[in-house]
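Can you read through this structure? Questions will come right after.
A selection of the complex's chains, in situ.
Labels run A and B following the written order; every chain starts at residue 1.
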Amino acid sequence: MKKAKIGIVTVSDRAFRAEYKDLSGPAIHATLNEFLVSPWESIQRLVPDEQTEIERVLIELSDHEKCCLILTTGGTGPAIRDVTPEATTKVCDKILDGFGEQMRATSLCHVPTAILSRQVAGIRAGTLIVNLPGKPSSIRECLQSVFPAIPYCIDLMEGPRLETDERVVHAFRPK
Amino acid sequence: MKKAKIGIVTVSDRAFRAEYKDLSGPAIHATLNEFLVSPWESIQRLVPDEQTEIERVLIELSDHEKCCLILTTGGTGPAIRDVTPEATTKVCDKILDGFGEQMRATSLCHVPTAILSRQVAGIRAGTLIVNLPGKPSSIRECLQSVFPAIPYCIDLMEGPRLETDERVVHAFRPK
């Protein structure tokens, strides 16, 4: 079975300058480890909140590393340095509005400030790119809410078959 | 009473090549027949998943046939050949995000992969264009969820007055 490559990109000025430890990238890795039972490997990157840097690493992980999925964390709020959605939109061929809608709806059950999140998802060639929140506690709830649709999306893009631990998350594939 | 013209556009490479029969266009026609009690006629088209072809037929049905409403089916997923939302966005003056949000929210009650749908709706001059899903079973649930707003939208665009069978669907017009 083909090993799936999944990119994990932490976007944070302060983590990049080592002012604090990146907890969000590892939180994504740990969640995927729980979700997936098919073989996969992660490729992790840490970049500052610079649009061109984010675009460069998304393109590298998509075009050269051939990741079927890239998950970003950080940089999706309303502050001036938050540019992850801009970078994602710029490198994608198609935007999938349903991901952002669904993640905001999920976060709204917990905090009313969920509407400030500008998270998007899109497709660049054979890669699905999804923006997750910056906070480790919110990462899991967002990923849990959209992951059921991700394996089928990757099937449609002719990527590797992702199998999940059904006790944790159900990968839905229409008959 | 002025007869309303409604365009029904099936977007599908395989139906266009006659590899299978188009069931979606007829499903839209049948649903509208149940919904509408005012006089109307449909103008049906079948095109392949080519953006320029879809744009051409949307423009023809809007500018020359003067349809007040065009319903498309197919080509709204994440696959590379899915370009119906791109064609719709290209020919429209205004996009109505609420339609896509509402249709995805409705489909989400049935399947978690609803977030993969990129359905949009928009207005070109006097024509409302709405992307419906490709599957006949999903067409009715999406149309049922947004149709209550369609007659009033067409009123605002100074189109023909659509009257519905109130037992099936209620056309809401604010006082």
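Going forward, a contact is a pair of C-beta atoms (placed from the backbone, for glycine too) under 8 Å apart; a residue touches a chain by one contact, two chains touch by 3 or more.
None of these values were measured; they are calculated from a predicted model.
The complex is built from one repeated protein sequence; 2 chains are visible, and the structure file as a whole lists 3 copies.
Assume only the chains that are shown with their structure count from here on.
Centroid to centroid, with C-alpha atoms defining each point, chain A and chain B lie 31 Å apart.
Those residues of chain A whose C-beta lies close enough to touch chain B in the complex are 94-99, 101-102, 123, 128, 146, 148-149, 152-153, 156-157, 170, 172, 174.
Those residues of chain B that touch chain A in the complex are listed here as 77-80, 82, 86, 97, 100-101, 104-105, 108, 111-118.
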